[in-house]
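What you see is the complex with one protein chain gone and the rest in place.
Right, subunit A next:
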């Protein structure tokens, strides 16, 4: 039995390597990891978070969607983000920024850059796209006002009505047509 299993082992994984072979750069293990993460993400069906590679040619650039969690000030809004994986992923964190303008204490309203510890010095290889997306979703509701990127937003956080007004002023709904 064991020898049969081992004999079959290469063929059982062959389709994965075939997929990863299409990515022009980056070692196969990274694309394999990304493929697996995509699979996990697709199968997990976590509500309100989603991501997918931008094109079939490049597995390193993804587009994501985060919906504001119910009960937070961001409820009902969805934000498009772009995720860019480094070639040494998962040893370095992916670069994530908001494409939809997001009025948030830890998000740069102009550039979309995000200040989140796990995306910088606290990154660890055990994190995955899914965990990062979940962190971002919870960051929306619970900002870290101690190190704001957007000072105005941090200042207004305690006045929900004024904050909401600012948020909606900047917010633009995702255009469904690309």
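In the analysis below, contacts are C-beta pairs under 8 Å (C-beta built on N, C-alpha and C of every residue); 3 or more make two chains touch, one makes a residue touch a chain; residues count from 1.
One rule holds for everything that comes next: contacts and distances are computed from a predicted model.
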{"item": "Missing subunit (named according to UniProt) among the choices \"Specific peptidase\", \"Anaphase-promoting complex subunit 2\", \"EVI5L protein\" or \"Exoribonuclease phosphorolytic domain-containing protein\"", "value": "\"Anaphase-promoting complex subunit 2\""}
{"item": "Contact set of subunit A toward the excluded chain (per top definition)", "value": "1, 4-5, 7-8, 12, 15-16, 19, 22, 35, 38-39, 41-43, 45, 50-56, 59, 62-65, 80, 175-178"}
